[in-house]
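What follows is a short report on a single structure.
Every protein chain but one is kept in place in this view of the complex.
The block that comes next holds chain A.
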Amino acid sequence: MEFDFADVQPKLLMLLYGLIAFAVVVGGLLLLLDAVPSYFARRHEAQLIAAAANGAPLPRRRKPREGMFAFFFLLPAVLLLMIGLVVPAIRTTLLSFMDGGSRNWVGLDNYAWMFSDSSIIRVLINTLVWVLLVPLVATAFGLLYAVMVDKARFESVAKSLIFMPMAISFVGAAIIWKFVYAYRGEGQDQIGLLNQIVVSLGGEPKQWLLESPLNTLLLIVIMVWIQAGFAMVVLSAAIKAIPADIVEAARLDGVTPWQMFWQITMPSIRPALIVVVVTLSIATLKVFDIVRTATNGNYDTSVIANEMYNQAFRYGQNGQGSALAVFLFVLVIPLVIYQIRNLRQQREG
């Protein structure tokens, strides 16, 4: 029951170094950009004076060097992106054609393995189920809730309740739901809410997270629980942006709320709907934390991102891990292209 400050000191010191580095790098860069041009300006001025005194022809003032400013403004970001993202992504692509120790070229072996190994096929199927279900269900709940609480009393409080899980880490959410799914043997008091409900309805308690394929669905519930808030906020903003005169005109025409929803609301928020579904699909493809925390990928629940971590960082199979990462990338590309085209149309339209 003690808290040792000596353990913490080096960490705080390191944090301090980090902050100093930040101040030096950013402040130094700005200072440099301030000082250098004014130095040149002063030198130019001195040259002018000297030239005037000598009666020599005046030196021409060079054009302001926009390019130099752009270079220094972009330098840190571009450098970090090259080191941290571009080069590694290219190397990962190359690694995916090499063996586990990254020594010999093996051609397409890793990809062949991916589509023939039965446990990996299971992983791919699971990922497919995730990507099909999470965006649809989360968007449906988000939309339903956004429509229901629109212009209701306590709207902002009601929205905060649904939105709150977005602030909770996937790890925290996984623990919260593991507790809901907790299991105690038959005859004992249940401590998990789900089993308690089942028991009080006369059923038998189950070890929910051990039963495939039900366990994947129960993990999907966690993701839906987190992401519905995102869908709700974006869609709610879209609903509020529908011009009031359209709604008013429809109301005067005496449309039912049902018609209103399908004929006015849905067409108006279609672009936002697409953004939400695509964004959620991308996020779902990369889901890792939930699976790792709740089941560690056991009992047939693993997904691509989790398997990639296992292969590359636990089994030392860099080639197979990289192949999975590349496959993930390939899956994301069409979604993003669709997203960008959609956004551009919106901006033009």
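Basically, contacts are C-beta pairs under 8 Å (C-beta built on N, C-alpha and C of every residue); 3 or more make two chains touch, one makes a residue touch a chain; residues count from 1.
Please note the rule applied: contacts and distances are computed from a predicted model.
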item: Undepicted complex member, UniProt protein name, chosen from "Carbohydrate ABC transporter membrane protein 2, CUT1 family", "ABC-type dipeptide/oligopeptide/nickel transport system ATPase subunit", "Aspartyl/glutamyl-tRNA(Asn/Gln) amidotransferase subunit C" or "Protein ImuA"; value: "Carbohydrate ABC transporter membrane protein 2, CUT1 family"
item: Options A:134, A:218 or A:325, residue touching the unrepresented chain; value: A:325
item: Omitted-chain contact residue, chosen from A:108, A:132, A:214 or A:237; value: A:237
item: Candidates A:125, A:158 or A:198 - the one touching the absent chain; value: A:158
item: Contact residue for the chain not shown (choose from A:51, A:108, A:214 or A:336); value: A:336
item: Hidden partner chain, residues of chain A it touches; value: 1-3, 7-8, 10-15, 18-19, 21-22, 25-26, 29-30, 33-34, 37-38, 66-67, 69-71, 73-74, 76-78, 80-81, 83-89, 91-93, 95, 141, 144-145, 147-149, 152, 158, 160-172, 174-180, 182, 188-193, 196, 225, 228, 230, 233-234, 237, 249, 252-254, 256-257, 275, 279, 282-283, 285-286, 288-289, 292-294, 296, 305, 308-309, 312-313, 318, 321-322, 324-326, 328-329, 332-333, 336, 339, 343
